[in-house]
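Missing here: one protein chain of the complex. Every other protein chain is in place.
Our next item is subunit A:
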Amino acid sequence: MVLKIFFPQCCNRADSGLLVGRWIAGHDSAVVLAVIHYPFIPGQVKQYIQQMQAQSGVELSVLGSWSLPKEGQEGLESFLRDLSTIFPQERWLQISRQMGKTGFTCEVLSRDQSEKLNLLTFIFLSGGSARRSNEAEAKKESKDGGDGEEEAEEKVIFVHYEQRKVMLSQLHPIANENPENKSEPSTELREMFQTVAHSQPLFFLDKYDDGLLKSTHWQSEGREASIIVELMKQASVPLCIFISWLLSVWTWTCNIWIFSVFPLCFLSSILSTFIQLSYRTEHMRTLSSPKSAEGHTQFMRKANILVSVLVDVALGVFLMSWLYRDDHISMLADALVPAADHVAQQLEELLQWLMGAPAGLKMNRALDQVLGRFFLYHIHLWISYIHLMAPFIEGILWYGGLSACFGLTFALSLLSDMVALFTFHIYCFYVYGARLYCLKIYGLSSLWRLFRGKKWNVLRQRVDSCSYDLDQLFIGTLLLTILLFLLPTTALYYLVFTLLRLVIVLFQGILHLSVDFINSFPLFAAGLRVCRSYRLAEGVKFRVLCEEPGTALHLLMEINPLKFSSVVRTYRTPTYSCYPKDSWAALVKKLFIGELIYPWRHKTTKTD
């Protein structure tokens, strides 16, 4: 079996001392976390390790000894060997290195026998640049280690890792953080990453501490902290409490006033502005909870929400500054009424065209006139309504534009709602046309069955043959003929208004998609992937450095960052989904039959 030792890069030039770390059970490997230097008192070392174990929850122990003899420090070898009796371990590692040479030697002393083991491979795990050169020294050392008692040929792999990066990184797929759910054994790499990540209390002792122990790890040159970050942490607690109080007041008023009055509660489920408002309230509530985030997923979610809200507000303020400058609002208001007039005029022309002989088709004159006049009257009503509202439009736009200060998503939702309101007549026309067409189609299909002498059996849900009386057949055939010859007219009106409605739905859909994108895209995670790619790790990768035959092997290992698509997929904020609930085939079938389509149905976040 091969023994794997994970060795931090920062300890490559550390002074001689004791190795502190953890044995990973079941995988035959050890993670070295720090080196405690001479002089020390063994009792104090044991006490310190127990203290660290209590604080961090990691099973720390003394793994062995490390020696990098400087000038005037000969004779440490025997001292190091005697230490194994003071710290009783199952296996005691003796790692040593000569200055100026790149190779390490390792002797593993087992408790029962003292086997001298061969050192055959070094694997260096590092994120830095390769700065070692070829060394033939290791070959000689391995040969020396081969003398003496050799009962088992065991190989040792050294894995060098960059401690800070491994400490901060998170392996994906993220394991379930529920401690009761630990049914599957963790893999070796995951255990190693978790060990380093949880040993943070061990890295608080730096060289400026006046304590009794001196150690070397990635932070031993001095702990760094930013005063701005500390101040912000202190200031954020009262701010969070204030915001959460505000939000609770707001949700209480919403529940009392809005949801109890009937028209408002119906409106609030239809209008996308209200939905977006409730969604953002939920987000702010997550953000402003005074507890700090436990676990990586929660932290990423909070960070993503915060960055998304900030970007949203920034874009909204940018939009506002463009709107309120140079009188853009009055320009828009002045352009709106003539645009509505123009649309109404186009619709009237369309209806006149339909009432004539559209595309060379010959319509049934009477039905044509009825339907055309009916819709023309509606358009006339609508235009009067627009003209009535004309003086107030500028005011509405002005106050509506203020909502952009909450965020661009609010402005877009408001725009979508306003488009829905202003094209309400098209929606009405579509509903009338669709209902008429639907009735006609049902009537036709039923009478067609009668014509063939069949009947729909409701009990058995199938078509059965039926013997009709003569007068039933006569009337049925007559009605069938009438409906059949009126079909082209109705179908044409239905087609035109469905197309118009679909155009509006498409426009609204684009708006909703962009709102959804701003809501759910994990900007913080994407930024982290770009700037600090080692924090989101998919795995690790090894690279072979220069090597010589028969000597130690140098391998370089780095953190393999997560792919962008996986980042977006893992960290997407779940939104109220407004995706179409029908597939394309179902949609086409509904259009053909004449059923009303509601392609954008909002699901609430509490889905079953």
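By definition in this document, a contact is a pair of C-beta atoms (placed from the backbone, for glycine too) under 8 Å apart; a residue touches a chain by one contact, two chains touch by 3 or more; residues count from 1.
Throughout what follows, contacts and distances are computed from a predicted model.
K.L.:
Just to verify: the chain that's not displayed, which of "Phosphatidylinositol glycan anchor biosynthesis class H", "Dynein regulatory complex subunit 3", "Glycerol-3-phosphate phosphatase" or "Par-6 partitioning defective 6 homolog beta (C. elegans)" does UniProt list as its protein name?
P.N.:
"Phosphatidylinositol glycan anchor biosynthesis class H"
K.L.:
Among A:Val2, A:Met232 or A:Val463, single out the residue that touches the unshown chain.
P.N.:
Missing-chain contact among the listed residues: A:Val2.
K.L.:
Which residue from A:Lys207, A:His328, A:Arg373 or A:Lys541 sits in contact with the chain not drawn here?
P.N.:
A:Lys541
K.L.:
Sort through A:Ser289, A:Asn364 or A:Asn560 and give me the one touching the missing partner chain.
P.N.:
If we include the chain that is not displayed, A:Asn560 is the one touching it.
K.L.:
If I consider the whole complex, including the chain that's not displayed, which of A:Asp15, A:Glu188, A:Glu282 or A:Glu394 touches that chain?
P.N.:
A:Glu188
K.L.:
In the whole complex, what residues of subunit A lie against the chain that is missing from view?
P.N.:
Output for subunit A: 1-2, 4, 27-28, 120-121, 123, 155, 157, 183-185, 187-189, 539-542, 544, 547, 553, 555, 560.
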